[in-house]
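Removed: one protein chain of the complex. Kept in place: all other protein chains.
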Amino acid sequence: MNGSAADPDAVRLACELAHDSNAKVYAMYVIEVKRSLPLDADLAQETARGELVLADAERLANTLNCDIETELLQAREVGPAIVDLAHERRADVLVMGIIYKRKFGEFTIGETVPYVLKNAPCQVCLTRQPESA
Amino acid sequence: MYIIVVGGGKVGYHLTKALLADGHEILVIERDRRKCDLISDELGGVVMHGDGCEASNLADAGTARADMIIAVTGDDEDNMVVCQVAKAKFQVPRAIARINNPKNEAIFKRLGIDETVSSTQVIMERIQMGMPTHPLLHLLDVRAHGLEVVEFRVPAGARSVGRRLRDIILPLHSVIPLIISPSKGPVVPTGETIIEADSEVMAVTRTESEDQLRLLFTEAR
Partner (left out) sequence: MRVLIMGCGRVGSTLAVDLDRDGHEVTVLDLNAAQFKRLPAGFRGVSVVGNGIDQDTLRRAGIESADAFAAVTQGDNRNLMASQIAKHIFRVPRVVCRIYDPIREELYRGMGLETVSPTLVISGLLKASIERE
């Protein structure tokens, strides 16, 4: 989760996948901590935002009758944090939602998604929002 | 400790790996995107892409809260500037520079960088200790002929500890000209020399046999 408009799609997709195989869903939100601060810095604002995003995910999952657990993490970079957690939780599938984004007029996918695609130990499902969304 | 390593080449990579294993917080700053990706794929989010000599990059890296900065690029002038900028602008308590050209050691000292490491110097000193008459020029020749001068420490639990050198079968075209043991100091070993834990072993070997040779002495029992 990152608080984008693509979050609900990702939760829905994860819940559907979990439902078919009776699996559990972990929703994770990573707070990226600038290098100028220690990793365990107290980031009240970012933490509050992350908690909101995860609460939304939990609510949505509950309406879909899905067993969900949430996790709020602080890390230097999102990609490696996701990959680490996937290892730790022995995830079978990682689900990520992205919005259609342009940078300098070009479609961009950012750095996190390619990192996860390259390094994740498991299957990765990516859901992209329609361009207009 | 928070330690910043500038330069993600061979030295920077291995240094980072070792420091991470010791539980430190590490950031590598590397100019070459491909080297960044290689490190990041293996070691995770410990890399920043950029020029470590640029003060703005050092600021983003949180140099102001770093306990130490280690500059290990292949260019002495870059290592010098990294250390000077880190000390003067960010008040980093310790700045260590790798020196590629041994002649620069004195210059670095004069310019206020008092902690330097020169691998060339270390190896040369060892060779001079063990073989005082051996011409140093040979060191420069070996690389071109597919040979490497390597050194490594024998860990306490290694299989080689307690064995005679003659009982360790070396890879073809490898010799051990020098062992610095904790009890006897530097010795030119014979077949009867017994390998002790924490000895520094220096070897000349073919490039392709380097790993095999290292394992013979360092692999755990």
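The first chain written gets the first letter, and so on, giving A and B; residue counts start at 1 in each chain.
Throughout what follows, a contact is a pair of C-beta atoms (placed from the backbone, for glycine too) under 8 Å apart; a residue touches a chain by one contact, two chains touch by 3 or more.
Remember, predicted model here, so these are calculated numbers, not experimental data.
Colleague: One chain isn't displayed here. Which of the visible ones does it touch?
Modeller: Across the whole assembly, the hidden chain touches B.
Colleague: For the chain that's not shown, point to the residue among B:Lys10, B:Arg33 or B:Lys89 touching it.
Modeller: If we include the chain that is not displayed, B:Lys89 is the one touching it.
Colleague: Thinking of the whole complex, not just what is shown, which of B:Leu20, B:Ile107 or B:Ile168 touches the missing chain?
Modeller: Hidden-chain contact among the options goes to B:Ile107.
Colleague: Among B:Asp41, B:Glu54, B:Glu196 or B:Glu210, exactly one should touch the missing chain; which is it?
Modeller: From the options B:Asp41, B:Glu54, B:Glu196 or B:Glu210, the contact with the absent chain belongs to B:Glu54.
Colleague: Can you list, in ascending order, the chain B residues touching the missing chain?
Modeller: On the side of chain B, residues 53-56, 75-78, 80-81, 84-85, 88-89, 101, 103-104, 107, 110-111 touch the unshown chain.
The definition used in the following text is that only the chains that are shown with their structure count from here on.
Colleague: For chain A and chain B, let me know how many angstrom lie between their CA-based centres, rounded off.
Modeller: 39
Colleague: For the complex, give me every residue of chain B touching chain A.
Modeller: Contact set of chain B toward chain A: 2, 25, 27, 40-41, 44-46, 48, 59-62, 64-65.
Colleague: Over in the complex, which chain A residues touch chain B? Could you list them?
Modeller: Going through chain A, the ones touching chain B are 34-39, 75-77, 79-81, 83-84, 115, 118-119.
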